[in-house]
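First comes the structure, then the notes that go with it.
Every protein chain but one is kept in place in this view of the complex.
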Amino acid sequence: MARVVVDVVLKPEILDPQGQAILGALGRLGVTGVTGVRQGKHFELEVEDALDGDALARIADTLLANPVIENYSIRRV
Amino acid sequence: MARVVVDVVLKPEILDPQGQAILGALGRLGVTGVTGVRQGKHFELEVEDALDGDALARIADTLLANPVIENYSIRRV
Amino acid sequence: MVTFPGSLDDRDAARAVRAAGGEAVALWHADPWLHDVDAVILPGGFSYGDYLRCGAIARFSPVMASVIDGAHNGMPVLGICNGFQVLCEAHLLPGALVRNDHQRFVCRDQTLRVENTRTRWTSDYREGQEIVVPIKNAEGGYVADAATLDALEAEGRVVARYVDGNPNGSQRHIAGISNEAGNVVGLMPHPEHAIDALTGPGTDGLGFFRSLLGVPA
Partner (left out) sequence: MSPRVDLDTVEVAGETPDRAQPFKELGMAADEYARVREILGRRPTSSELAIYSVMWSEHCSYKSSIVHLRQFRDKAPATDALLVGMGENAGVVDVGDGWAVTFKIESHNHPSFVEPYQGAATGVGGIVRDILTMGARPVAVMDSLRFGPLQAADTGRVLPGVVAGVGGYGNCLGLPNIGGEIVFDESYIGNPLVNALCAGVMRADGIKLAKADGPGNHVVLFGARTGGDGIGGASVLASATFEAEGETKRPSVQVGDPFAEKVLIECCLEIFAADLVVGIQDLGAAGISCATTELAAAGTGGMDVRLDLVPLRDSGLAPEEILMSESQERMMAVVTPEKLDEFLAVCAKWDVLSTVIGTVTDTGRLRMTWHDELIVDLPPTTAANDGPVYERPIERPLDQDVLVQHDGASLPRPTRGDQLRATVLRLAASPNLADKSWVTDQYDRYVLGNTVLAQPEDAGIVRIDDSTTRGIAIATDGNGRYARLDPYAGAQLALAEAYRNVATTGARPLAVTNCLNFGSPEDPGVMWQFSEAVRGLADGCQALGVPVTGGNVSFYNQTGSTPILPTPVIGVLGVIDDVARRVPQGLRADGAQLYLLGD
């Protein structure tokens, strides 16, 4: 058994209203020093050891991320 | 300037309908070998170097995560 | 009319088909057989709770394999709201729908301009006709890269645009698009909620369903 983390983020050119809203809220809260926020998704998968990198990439590519607007990264933890 | 990643995940005992739905979809797609999925949020922050760990923890605690139902982790990348 | 678990406007869309003079046939997400229908509507709602991304899970249901085949063979397919999202996820239409720029669900009566009347779903309208149809979505902002947007406009594949205010931050005010052949249309607004002045803002939405029935298959 292994744990795999897949992080999915919007491509840089896609507008991220959630990140923008957080940045705005930080400003209103008087927090200085944060100049950018992007929000993405974080998946933690429990996988059997037999599941290889290719299979994981396929899962990320077809289901967890939409490659039209998102990039992803996979790491075993 | 530094980049900080904050990952927010539901506490283990809290229901995660999204993770459940993904697990179900994987099953229907015929993907075997994934036994659990939890979905969380992933934030990428651009911060000034002066922003210290305490300030980051406060941001995570008050804005990015709801400590009643979520845990978070912070790492500089 | 496809029902996925979590579809909400399926009965409404079936009612709209009947109001336009057609016969509505219920299709179930787990059943790949299309029951010899002449056209398919993917209704609004929250298929699979819209968990993960809207439409992402529904896209893999057995019925969608048949819908994708049919669409490639020229069968008319209309995706409304969640159905539009499913069509994008299934790559039958380009681009994607993202969270509204103001981050909230929005339900309101919206004015649209119909820009392409050559699709299987819009021939009943006049080009440039302004119609009022409800919108209701949380993730209705249409996005695509600049080249795709340019191509959509150059090829006249923007079916309808928002006028009098963009309700969700959609790029270039896009409310609906079609594929190259014009048989597949995705629409964020809900024409099935504008077929009766008693229960909606008017009857402007009927044209989508009439268009389909007016053109011989």
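Letters A, B and C mark the chains as written, and numbering starts fresh at 1 in each.
What we mean here is this: a residue touches a chain if its C-beta (ideal position, glycine included) is under 8 Å from a C-beta of that chain, and two chains touch if they have at least 3 such contacts.
Owing to the predicted nature of the structure, the values given are computational and were not obtained by experimental measurement.
Undergrad: Which displayed chains does the hidden chain touch?
TA: B, C
Undergrad: Touching the left-out chain: which of C:H35, C:H72, C:H91 or C:R108?
TA: That would be C:R108, which touches the missing chain.
Undergrad: Among C:R99, C:R120, C:H173 or C:H190, choose the residue that contacts the chain missing from this document, as touch is defined above.
TA: Checking each option in C:R99, C:R120, C:H173 or C:H190, the one touching the absent chain turns out to be C:H190.
Undergrad: Among C:R59, C:R99, C:K136 or C:R157, which one touches the chain that has been omitted from the display?
TA: Among C:R59, C:R99, C:K136 or C:R157, only C:K136 touches the chain that is not shown.
Undergrad: Please output the residues of subunit C touching the missing chain, sorted low to high.
TA: 5-6, 8-9, 11-12, 15, 44-46, 48-51, 104-108, 134, 136, 138, 190, 192-193, 196, 198-200
Undergrad: Can you list where subunit B touches the absent chain?
TA: Subunit B touches the missing chain through residues 10-15, 17, 20-21, 24, 66, 68-69.
Simple rule for what comes next: only the chains that are shown with their structure count from here on.
Undergrad: Could you grab the centroid distance between subunit A and subunit C? Build each centroid from C-alpha atoms only and quote it in angstrom.
TA: That pair's centroid distance is 28 Å.
Undergrad: Would you kindly tell me how far, in whole Å, the mean C-alpha position of subunit C lies from that of subunit B?
TA: A distance of 33 Å separates the two centres.
Undergrad: Hunt down the residues of subunit A that sit against at least two other chains at once, touch-wise.
TA: Within subunit A, the residues that touch at least two other chains are 63-64.
Undergrad: Mind pulling the residue numbers of subunit C that touch at least two other chains?
TA: Where subunit C meets two or more other chains at a single residue, that happens at 52, 56-57, 60.
Undergrad: In their complex, what parts of subunit C are in touch with subunit A?
TA: My answer: residues 52-53, 56-57, 60, 88-89, 94-96, 98-103, 141, 143-145, 169.
Undergrad: Please give the residue numbers of subunit C that touch subunit B in the complex, ascending.
TA: Of all residues in subunit C, those touching subunit B are 48-49, 51-52, 56-57, 60-61.
Undergrad: State the interface residues of subunit B toward subunit A in the complex, per the touch definition above.
TA: Touch residues, subunit B against subunit A: 1, 7-9, 19, 22, 25-26, 29, 31-48, 50-51, 55, 58-59, 62-64.
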